[in-house]
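Subset of chains shown; positions unchanged.
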């Protein structure tokens, strides 16, 4: 039995994705993965960073933050500290990189898609929930751009979702760790995969510990199972937009 | 007719206050004032800032922020800029000061109550919605402290709510301006009042304009009406906690 | 009897305004309000901030600072701390906003008038002394611009001065609080008004306290009296420049 009552080590927590959660952004969702809740928005800006100007190509970049009381004890705001932590930077670089892997940047023109992932409640797996939610927000924003006839064709080539897997002292390999599990895991791995089952990012870390080749294999299998389920949910909430992605897969 | 369809210049927008919105904070609400939505949390820390240590007295302080895409166009995060704007500082100082006016700080012991107001969607009046919502979150947190037998008696002396009033070129004095009204108002005034009808804070500003004594009087009357209605709603959502405050009023 | 010997609660402290105090700025004064002394300068720059370019309109902005030993105990410089405090930001935003209310920005062309208020000695009321002094410095600078034939007509529409009022535990409503009074006042209100008796800004704050409608009225009356006297002094030191403003009043 897992700390939040799940009976199966390879079971995801309950997932909900509320689309169009906010009125201003081009795309937005509120994603819940168990008790972890993240507002993901996609904002389209009609220009690219200076280093990319004139190439006719777009850019996708992400920012991540937590409300101060998303966690058990209150965190000092990064705006008050005057700097962004290393952890935040790592996460937002990961989100941006992951999304860029399944978008054809040449198709979005000289535009920047800003992804904002704001965690309003944290219970482990905030970075993977952010990626899974941000994909949906971005797909909605891209669809809006296409419907406004601003794109030559739909620029998203595949689905994209992420989950965490880990190795626990007693339970062995588990899928989708909540905070209690994450705190005591020997190994922690985040996996980002596409709808076609390809890896986009794999980050496995021994926490003052190490892991073997066979543990790696079991973790990857567990992650694959979880990501397949997450992508099914993305398809449901995206409806017709999912069909556009489906039709492009493999291109 | 007002931009959002209200027919009466002295009509508030629809108000909703969802209490216990998040699981970690001692008190939390999601307040909606029309399309303006703010998550307000109250976090209790068992110590006070260095300058107050040893006085046996508590402190209440507030922080305010907006999600980057709470607004029509995306704002750069203050954590990325590395500093908090003057507007943010003004607002968070106002929220803290207002709440301290109706709390007996001697009764909460050497504790700090951190108020966090995070605007997830902005449509005018975010600072007054923050105060109205933060009051409720704080009352819930204080009640939790009291139920845990940590307080000698209930420390909140009165209700507290805030609203905006303004002078429009065509419509004259209006209550509870949305963003469209706020942008074109000649005069903008924020009023914070108690349940007993006393002023806590009054901030009126001519926007490249000025206002007369009689306009001031009309704005104050409008604000008084709105605040009475807001306090009625606070009483409803607070239930038994409201009775505790009621019984202390005037002390 | 008040702490500095004034016998009347509605009496201003002695006011001195030395014009052309420094040689480099287009306009400058040293204003003394009792023991509070502020150097106010107005600097004209031949361009506007990026967000205003191409509109053919000018801008007025203010900065405020205190020498480290303007106060009873030495303050750390904001340049050493690497950031400007919330209090400083509030004050400099107030000064800029107040001055913009009585200037026709279309008449000054694409220029920025920088107002700098540097408190060299503080004894309460530094923000209101800054506004009263900055108005004079700005008027001198505008006159210099007009004499250099750079303006179509005189751009200042009215006089502008500011003072503080408050409610004391024993003395009731008092005008122009010095530091000792300010520290123990129950209510503190800053009022900015024009020569025509219109409000530009009204900021009343209960300091862990509240105030009634009738106290508000008494404070406003006191402020009005003080501001009338301050504007008389501005007229004296401005001489012929005052006549230019006089002739425009009401336009």
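In this document, chain identifiers A, B and C correspond to the written order of the chains, with residue numbering beginning at 1 in each.
One rule holds in what follows: a contact is a pair of C-beta atoms (placed from the backbone, for glycine too) under 8 Å apart; a residue touches a chain by one contact, two chains touch by 3 or more.
Keep in mind that what you see is a predicted model, and the values were worked out from it rather than measured.
For this homomeric complex the structure file specifies 6 copies in total, of which 3 are displayed in place.
By our rule, only the chains that are shown with their structure count from here on.
Chain contacts in this assembly form an open path, with each chain touching only its neighbours along a single line. Bringing chain A onto chain B by least-squares fit of CA atoms involves turning it by 180°, to the nearest 5.
Although chain B and chain C share one sequence, what matters here is the overlap of their interface residues, and that overlap exceeds half of the numbers used. Each chain gets a centre from the mean of its Cα atoms; for chain B and chain C, those two points are 29 Å apart.
For chain C, the set of residues that touch two or more other chains comprises 83. By the touch rule above, chain B contacts chain A in their complex via residues 22-25, 28, 35, 39, 41, 43, 45, 63, 65, 67-72, 74, 77-84, 88, 114, 116, 118, 120-121.
Within the complex formed with chain C, the residues of chain B that make contact are 83-87, 89-90, 92-93, 97, 100-102, 105, 189, 194, 196, 198-206, 208-213, 216, 220.
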